[in-house]
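In this view, the complex is presented without one of its protein chains, the others remaining in place.
Up next, chain A:
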Amino acid sequence: MLPTPSTAHVDLNRIYEPSEDSYLLLDTLSSPSETAFLTHRFSQNSTAAPDPAPVVLEVGTGSGVVLAFATANARSIFGRDDILAIGTDVNRFACQATRQTVLGASQGHNDNSALASKSGGNTMLLAILNADLTNPMRLGMVDVLIFNPPYVPSSDVPEATLSNAKSTAGSFEHDSQLLTLSYEGGVDGMEVTNRLLEQLPEVLDCERGVAYILLCQQNRPEEVVKRIHDWGEGWSVEIVVRSGKVAGWEKLCIIRIWRIQEATPF
């Protein structure tokens, strides 16, 4: 089992604490089926030709535990060390925490790695951006997108805008609003995820692009899957893991959405 990154420095009054959903993402990314899928998709070919390094974007990093895990264990998960990691979060405190989590995890894990030695995470982490979803990303640049959304059904979703971030900065209200942003998903818990799904075709690499999105039962994952099937021939989608076999208040699953090459006629 691959080690879980330390998040001891994370301020839980302002940042979503690594929870069951976060750990389900870690387990899924490092599962035999997903590492096989990702390694096949991204492993370097054996020739000496340059092989473009994959960009891994985590949207809504929170504590940073997922991005740190993916970065520190890139060799096991993607079959290569040279990934380029980017994170976004609407919460500036989460951005700061994520940077620390990613750099800490890579220093801890890579002691034996031939590539990275002491500076692995520092090599691979490009930036943590204080941003809403994938808004600042150039089109078609993301190879792997990971999203643990605010999925809890709620009456409305707080706006993640500059004006909002400024007006109450530093107050208790501000802190609790930041936490709310990390889990309240509006109608069916799907309002934020739906906005992300709209961005996927634009932001994912047109050949290698793949996204992992966590959903809960109230999000009606089967309907989401059906909807993505309607995107057309260039796409595939699958529920790759389900949790909550034991009775619990939330049942979670993770869907994988990926581009497929159009079949060659001959």
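Going forward, a residue touches a chain if its C-beta (ideal position, glycine included) is under 8 Å from a C-beta of that chain, and two chains touch if they have at least 3 such contacts; residues count from 1.
Going forward, contacts and distances are computed from a predicted model.
A.B. asks: UniProt protein name for the omitted subunit, picking from "Trm112p-like protein", "Elongator complex protein 5", "Ribosome biogenesis regulatory protein" or "Cytoplasmic tRNA 2-thiolation protein 1"?
C.D. replies: So the chain that does not appear here would be "Trm112p-like protein", according to UniProt.
A.B. asks: Using the touch definition from the top, which of A:R92, A:H174, A:R220 or A:R242 touches the missing chain?
C.D. replies: Candidates A:R92, A:H174, A:R220 or A:R242; residue touching the omitted chain: A:R92.
A.B. asks: Sort through A:E20, A:E159, A:E222 or A:E238 and give me the one touching the missing partner chain.
C.D. replies: Once the missing chain is taken into account, the touching residue is A:E159.
A.B. asks: Which of A:V10, A:L24 or A:V55 sits in contact with the chain that's absent?
C.D. replies: Spelled out, the listed residue whose C-beta touches the missing chain is A:V55.
A.B. asks: Which of A:T4, A:Q107 or A:N130 sits in contact with the chain that's absent?
C.D. replies: A:N130
A.B. asks: By the contact definition given up top, give the residues of chain A that touch the hidden chain.
C.D. replies: Looking at chain A, the ones touching the missing chain are residues 44, 47-53, 55, 81-82, 84, 86, 88, 90, 92, 95-96, 99, 115, 117-119, 122-123, 125-132, 135-139, 141, 159-165, 202.
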